[in-house]
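Here the complex is missing a single protein chain, while all its other protein chains stay put.
Residue numbering begins at 1 within each chain, and the chains themselves are lettered A and B in the order written.
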Amino acid sequence: MVYSDTAFRGSSAVLILLACVAWSSTLSRAQGTSQKAASTRPEAGLAAWQQIYSVLTTPRCINCHTATNYPEQGDDRHRHLFNVVRGPEGKGVPGLNCATCHQSANADSTGVPGANNWHLAPLAMKWQDTNDNILSSAAVCQSLTDRSKNGSLDGPGILRHHEQEPLVLWSFQPGRRRDGTARSLPPLTHEQFVAATRTWVDAGMPCPQNP
Amino acid sequence: MHTYKLTVNGQTRQVTADPGTPLLWVLREDLKMTGTKYGCGISACGACTVHLGGVATRSCVVPVSLVGDRPIVTIEGVGEDRVGRAVQDAWVAEDVVQCGYCQSGQIMSAVALLKSRRKPTDEDIEESMGGNICRCGTYVRIRKAIKTAAQQLA
Partner (left out) sequence: MSATTTLRSESSLSRRSFLRVSATAAGGLIVALYFDFPAQAQAPQPKIYPPDAFVHIQRDGKIVIQVNRLEFGQGVQTSLPMVLADEMDANWAHVAAELAPAADVYKDPVFGIQMVGGSGSIAHSFQQYRELGAKTRAMLIAAAAQQWKVSTAQCRTEASVVYGPGGQSAKYGELADAAAHMPVPENVPLKKASEFKLIGKDTRRLDGRPKCDGSMKFGLDLDLPGMKVAVVAHPPIFGGRPKSIDDKAARGIPGVMDVFEIPTTSRGTAVVVVADKFWTAKQARDRLSIDWDFSGVEPADSEQLRAKYKELAATPGNVAVTRGDLSVLNSISATNRIEADYEFPYLAHTPMEPLNTTIRFDGDHAEVWAGSQFQTVDQMAIAETLGLKPEQVTFHTEMAGGGFGRRATPDSHVQREAASIAKRYKGIPVKLIWTREDDVQGGYYRPMFAHRIEIGIGGDGMPSAWRHVIVGQSLVAGTPFAAMLIKNGVDETAVEGAADNPYEIPNFTVTAHHPTPNVPVLWWRSVGHTHTAFVMETLVDELASRAGADPIAYRRKLLKPDEKRMRGVLDLMNEKSASWRNHLPEGHAAGVACHECFGTNVACAVDVSIENKRPKIHRVTIALDCGTAVNPLTIESQFQAGVSFGVSQLMAKGAITFKNGHAEQNNFDGYTPPYIIDAPVAVDVHIVPSTEGPSGCGEPPVPVISPAVVNALFRLTGKRYRTLPLVSL
């Protein structure tokens, strides 16, 4: 069901059985269609996922993947100042939209980051709980690969998203703060991030088990 | 230094400025339009609010290089519009202002709200006006004036 033609034996089979039971039947999983799928081992896929997770949970990404009525900001991920709120479409509210301050590019002279269509990820794509605690690797992976939550993206869709989405690209060129210092970067470069995504997608987008 | 063509309150204006100059200071010093105010410079207070391409925007953090051809409406021009006029009239009728320095921004935010929600609830008002500071504290009358304007526009 999940991993098509790779063989598991013994205790792994039990684990897989449990994993299958754990995933709800409403889940639909994207299938890797690449020719490389057969040759990308799941361990490589899982390792690639951990790399992806390490990027997703840096402040530059996770600050907008909140479970709450507000974005976060800064490396300490404090609640976004000035009473900014999510709004019905994750774009703020009239008078206080994301676009009220965030433009289509970084404003280094004033310290405000920017990219095209600055907005919050939908609640379906939350990677934190309502107390602003970061969700586990397993939970985030589940979220990312759930087509009913991820904007109906399949593997290649996710890869394209990581390659091209302006807000994703922004995370790797996040601009300067008001005091002139550079914002901190994710632990991978964009190229590395895309490569890890490719590996992971080729492996069939394996997710780690819940701990 | 670059030359930029800006559309401000329906008029084309040309300015030469350093690309990083915030739109606020281009308006105030190059175009001599001082209705838009400097309160903090970090988008915390909203005194600098204009409408840029129809979106309420804090001009103190938007470099002039990122404005493009989006039309700008400032407090000096917002009264040309039915909603803008209703808001200004309500502000006067309810005697909202005290020192008045924040009110250009308050009005620009309120106009954005009313253009989007004709009958804003208390919660709508709190959210949309939530990022504008009035140091004098005229918030009680701001709430009232928004409701008065909404009634006028109904």
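Quick note on the criterion: contacts are C-beta pairs under 8 Å (C-beta built on N, C-alpha and C of every residue); 3 or more make two chains touch, one makes a residue touch a chain.
Nothing here was measured: the structure is a model prediction, and the numbers come from that model.
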| item | value |
| --- | --- |
| Touch list for subunit A against the chain that is not drawn | 81-83, 180 |
| Touch list for subunit B against the chain that is not drawn | 1, 18, 20-22, 25, 28-30, 32-42, 44-45, 47, 74-76, 79, 88, 91-93, 95-104, 107, 122, 125-126, 129-143 |
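Basically, only the chains that are shown with their structure count from here on.
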| item | value |
| --- | --- |
| Distance from the mean Cα position of subunit B to that of subunit A, given in whole angstrom | 35 |
| Touch list for subunit A against partner subunit B, complex | 81-85, 87, 93-97, 99-101, 103-105, 107-112, 114, 178 |
| Subunit B - residues contacting subunit A, complex | 19-22, 41-44, 49, 55-58, 60-63, 66, 109-110, 112-113, 115-117, 124, 127-132 |
